[in-house]
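After the structure tokens below, expect a handful of questions from me.
Every protein chain but one is kept in place in this view of the complex.
This part shows subunit A:
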Amino acid sequence: MQGQKSGWEQSKVHENEALSAIKHNRDAGVDNLLDEIDGLLETNAEQFVKGYVQKGGQ
């Protein structure tokens, strides 16, 4: 018995592997999106943010 993982433990391992794969894919996707918009964020970010002024609403 020793050295073998129970079905439950085995499924936990699979679950953790699946979750870390999802997280990895997510980071890769986010990086890909950020690469695409990097230029946008570098240009006049501060001025842009400060320029967003509205009159209050409800």
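Heads up, the rule we're going with is that contacts are C-beta pairs under 8 Å (C-beta built on N, C-alpha and C of every residue); 3 or more make two chains touch, one makes a residue touch a chain; residues count from 1.
In this section, contacts and distances are computed from a predicted model.
> Mind telling me which option in "Pup--protein ligase", "ABC transporter ATP-binding protein", "NitT/TauT family transport system permease protein" or "Indolepyruvate oxidoreductase subunit IorA" is what UniProt lists for the chain we can't see?
Not shown, but named in UniProt as "Pup--protein ligase".
> Touching residues of subunit A against the unshown chain: what are they?
Interface residues of subunit A facing the absent chain: 19, 22-23, 26-27, 29-34, 36-37, 40-42, 44-46, 48-58.
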